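Following: one structure in structure tokens, then a few remarks.
A single protein chain has been removed from this complex, and every other one stays in its place.
Order of writing sets the chain letters: A, B and C. Residues in each chain are counted from 1.
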Amino acid sequence: MAGNTFGHLLRLTTWGESHGPAIGGVVDGVPPLIPLGEADIQPWLDRRRPGQSRFTTQRQEPDRVRILSGTFEGKTTGTPIALQIDNVDARSKDYSDIMDRFRPGHADYTYWVKYGIRDYRGGGRSSARETAMRVAGGAVARKVLDHLVPGGVRIRGALIQVGSLRIDRKRWDWDEVARNPFFAPDAGIVERWSSYLDGVRKAGSSCGAVIEMVAENVPAGLGQPVFDKLDGDIARAMMSITAVKGVEIGAGFGAAELSGETNADEMRMKDGKMTFLGNNAGGVLGGISSGQDIVVRFAVKPTSSILSPRRTVTIDGRDTEIVTKGRHDPCVGIRAVPVGEAMLALVLADHLLRQRAQCGP
Amino acid sequence: MAGNTFGHLLRLTTWGESHGPAIGGVVDGVPPLIPLGEADIQPWLDRRRPGQSRFTTQRQEPDRVRILSGTFEGKTTGTPIALQIDNVDARSKDYSDIMDRFRPGHADYTYWVKYGIRDYRGGGRSSARETAMRVAGGAVARKVLDHLVPGGVRIRGALIQVGSLRIDRKRWDWDEVARNPFFAPDAGIVERWSSYLDGVRKAGSSCGAVIEMVAENVPAGLGQPVFDKLDGDIARAMMSITAVKGVEIGAGFGAAELSGETNADEMRMKDGKMTFLGNNAGGVLGGISSGQDIVVRFAVKPTSSILSPRRTVTIDGRDTEIVTKGRHDPCVGIRAVPVGEAMLALVLADHLLRQRAQCGP
Amino acid sequence: MAGNTFGHLLRLTTWGESHGPAIGGVVDGVPPLIPLGEADIQPWLDRRRPGQSRFTTQRQEPDRVRILSGTFEGKTTGTPIALQIDNVDARSKDYSDIMDRFRPGHADYTYWVKYGIRDYRGGGRSSARETAMRVAGGAVARKVLDHLVPGGVRIRGALIQVGSLRIDRKRWDWDEVARNPFFAPDAGIVERWSSYLDGVRKAGSSCGAVIEMVAENVPAGLGQPVFDKLDGDIARAMMSITAVKGVEIGAGFGAAELSGETNADEMRMKDGKMTFLGNNAGGVLGGISSGQDIVVRFAVKPTSSILSPRRTVTIDGRDTEIVTKGRHDPCVGIRAVPVGEAMLALVLADHLLRQRAQCGP
Partner (left out) sequence: MAGNTFGHLLRLTTWGESHGPAIGGVVDGVPPLIPLGEADIQPWLDRRRPGQSRFTTQRQEPDRVRILSGTFEGKTTGTPIALQIDNVDARSKDYSDIMDRFRPGHADYTYWVKYGIRDYRGGGRSSARETAMRVAGGAVARKVLDHLVPGGVRIRGALIQVGSLRIDRKRWDWDEVARNPFFAPDAGIVERWSSYLDGVRKAGSSCGAVIEMVAENVPAGLGQPVFDKLDGDIARAMMSITAVKGVEIGAGFGAAELSGETNADEMRMKDGKMTFLGNNAGGVLGGISSGQDIVVRFAVKPTSSILSPRRTVTIDGRDTEIVTKGRHDPCVGIRAVPVGEAMLALVLADHLLRQRAQCGP
């Protein structure tokens, strides 16, 4: 209820601050007998890990995950899986210039108003560091999906826009995503993004981004009518990621400009199977998965931690300015790619169990 | 869990099909001693009621709400409030042309795959008729907000785009909204939308729309960090409305194109109060309300029920075509305005109670 | 959260006061394609119905249930099932002698302190009338159990003690339960209870009772370790029934006096199947069903509505006396039998769906 648990049947509860001794998570509701070890989780964390290129924060965190419970002899037991990552590079520094004032665009102010107290070291719980546990939990969710869905579920994300520079969708190649530091599916954009981001970084500024994710081989029938629509839960999951300001499914906002004839994906039998002739729906109709690819996009705002002096106020109500030094991502959208994938995996695995509960296997 | 309940502390559970005897809802968790009668709810339902102009469905439903429990001598008692609306104009008709085949872009197919059974009369539970109870529940949520927040919370919505025709934001006038059948805040767009929609309607087609909502005087501090962010819950609430495909908060997708300097709303003291110098955040920072206006937009796809013949398949797997006759909204986005407002009210009232629980009054 | 919803995957939400126009319930999460009509529910309500003998309240309520949603052509559709019963015999009477003072042992005082308002007509929401919807919801749960468990699940209850008069367990005959107005499984006790209760009734007094319930053919594996133990949820379900003050499973409080050797039910193979050589566990080990009969007992206190004058206080703090006239059950424990069965059915059906979600069919 206080909002640190995600999901209904597959549940991830996370804890920990940016500058505490560790961060952790508990995954409850995992079906038993699924092979699971740390090696199933670590690679996903490595993709999100900071300090891997000059375009992300230079904080050095190995983000080494440990499983502390819930498995026995290499398999899940159906009991809660505790995951933990020690904080290693939480530098002791002088916070006097930010502890008494609020960073514009940051959660500093709202945490203060809500709780009357905040852990100003590194943002505490509002730090993007919190998303590491989402990625770890998402890795467990992927195992659940792969265990229960014949053929497995493939969830992939890519960066499709940085600032106002968009990829060319015609050159989309999933294989490219792993070959550049941006998760870009278009090799042609990499150099332009590099030079743009170098400029942003040198200016001590930051920029936004748009991510697109696709989940393939999702069974039809996931999701609930009315309030717990699959796309509703996806929207909430994405919007819950730090700095996300917009979410859309399939044709998304563009659907508003289509005619009924163009928008509705027609249907035809093909090799004895029902198929759709388009995917404006993004794989969800009436809140329930249709068996098509789930297609989701979300927008990430520019980081609020920038070097330019900004006007702000102090906690005791005086006008002042603030400059946020330290090691920050010039474009948090980049590292949001693995986080978005993880959240999508968590939503799908939860709904898979919910569907199995009500409608059977 | 099966998805017909919304909210945690203020909860709306709805039931009923388009062509059953009635639709209803139960609002649980309402604080006691709030004056509440049917007259507090009916006006909001009247705004959503079909058949009020030639631009919405011609089904005639008085949508007369009754309160069956939870109040005593004109005040809430803290016990569940049951709301009910009889279905009056559910015409008996011949469904043979739709009962054995799926409307493209409609939930027909996914309900069938999920449940193996569907109430094909009028769409059953996937009908937009279901949203009437959201409006009724939202009316109760407004009363809760007004009772607990000094000065009350004002939640208003407007249609800002129909097809590709956008309003001129410079001419925004909230008073206009009640004066035209589109909830348009720009008097200058009304004639253009009228003639455009007449064309859509005569062609038996449909079109999409974009709605914007603003909540004023929302206390700072609502929302939970991490998974239950206020904007996450708002996104889910909007995406759960029939036909919605995208949601954004504040600058939304546009934030991706802003620089860190431009995007972050600076802060200054004014008359002894902290104020923001912009509202790209849309009133939410780090998932918690900042005290600024909450600004939300969502996109509605064109109705899938259209007169043009579309390619589809039958439930026993044959290719065929379908034409959807009957009384449908050419632009469901219009009547989505009061529905969006209601969902926003439900989210805010729920978070207000959650905040009161954890952090006190 | 406000406590009018029961269950996680199979959920019953109830509403309505003793003296309002109707009472109702919504059952959400029911699997689709289960044959269900009003005739499946009415017989269970008839067992609980008041006015069937001189030993229960003389209020005449036909308790005719209507299904308002969630079924189509005689089968469940997977969408919420709305149930409704009109209040027929809510006599208009003079409440002036109870509206300003509290009945000792009744919820009058605590509702008043909690909410600052109460519907004093017939007890409002704290009336035993509320349990009718539990019975209706329990009837739906029975259908779910019978649909999903091969051979069905049999849930039966019996009255085993009235005041201090206990049945003779050696004469237990389930067939007797339907033959007397007490749900007594021992024909030999009926006359003694009749004459004892006649005395209680004539004295304007009331008495307590103990109920025992047995669920047969419950699959092994239901329940969750740690907090959501099956017996924990059963205990909560029973204790949530009006006037219940104690619950026990299997040997119950008696287990405290057994040695480890006597208490633990030994195991042996029999015809290739594992069997237990006793059932002190009452069918639950470590919070999980063992496949044995689930055996539950609960104690019901005497009704607080009695004719003898009792010392009490008024809402404005004056000492006074109170006499509760009206039509009351001298022994509410009798009608608690079908209510207990219904709650047990709801718990078991919910856990059956939960087990299917996590561990599969």
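Just so it is clear, a residue touches a chain if its C-beta (ideal position, glycine included) is under 8 Å from a C-beta of that chain, and two chains touch if they have at least 3 such contacts.
The shown structure was predicted, so the numbers you read here are calculated from the model rather than taken from an experiment.
*Asks:* I'd like the shown chains that the missing chain touches, ordered by label.
*Replies:* Its contacts among the visible chains are A, B, C.
*Asks:* Given that one chain is not shown, which residue among C:Pro21, C:Gly51, C:Gly152 or C:Gly246 touches it?
*Replies:* Considering the complete complex, C:Gly246 is the one touching the chain left out.
*Asks:* Considering the complete complex, identify which of C:Ile98, C:Leu197 or C:Leu285 is in touch with the unshown chain.
*Replies:* The single option touching the absent chain is C:Leu285.
*Asks:* In the full complex, which residues of subunit C touch the absent chain?
*Replies:* Within subunit C, the residues touching the omitted chain are 1-6, 8-9, 14, 102-107, 109-111, 113-116, 125-126, 130, 161, 163-164, 200, 205-210, 220-221, 223-229, 231-240, 242, 245-261, 263-269, 272, 274, 277, 280-282, 284-291, 299-306, 308, 310-313, 317-319, 333, 354-355, 357-359.
*Asks:* Can you list where subunit B touches the absent chain?
*Replies:* The missing chain touches subunit B at positions 1, 9, 29-32, 78-79, 225, 353-354, 356-361.
*Asks:* Please output the residues of subunit A touching the missing chain, sorted low to high.
*Replies:* Its contact residues with the unshown chain are 1-5, 8-9, 11, 13-17, 20-24, 26, 28-30, 32-33, 68-70, 72, 75, 77-82, 114-119, 124-125.
As a working rule, only the chains that are shown with their structure count from here on.
*Asks:* Distance between subunit B and subunit C based on Cα centroids, please, to the nearest Å.
*Replies:* 39
*Asks:* Indicate the whole-number Å distance between the mean C-alpha point of subunit A and the mean C-alpha point of subunit B.
*Replies:* One centre to the other, that is 26 Å.
*Asks:* Residues of subunit B that touch two or more other chains: which are they?
*Replies:* 1-5, 8-9, 14, 114-116, 125, in rising order.
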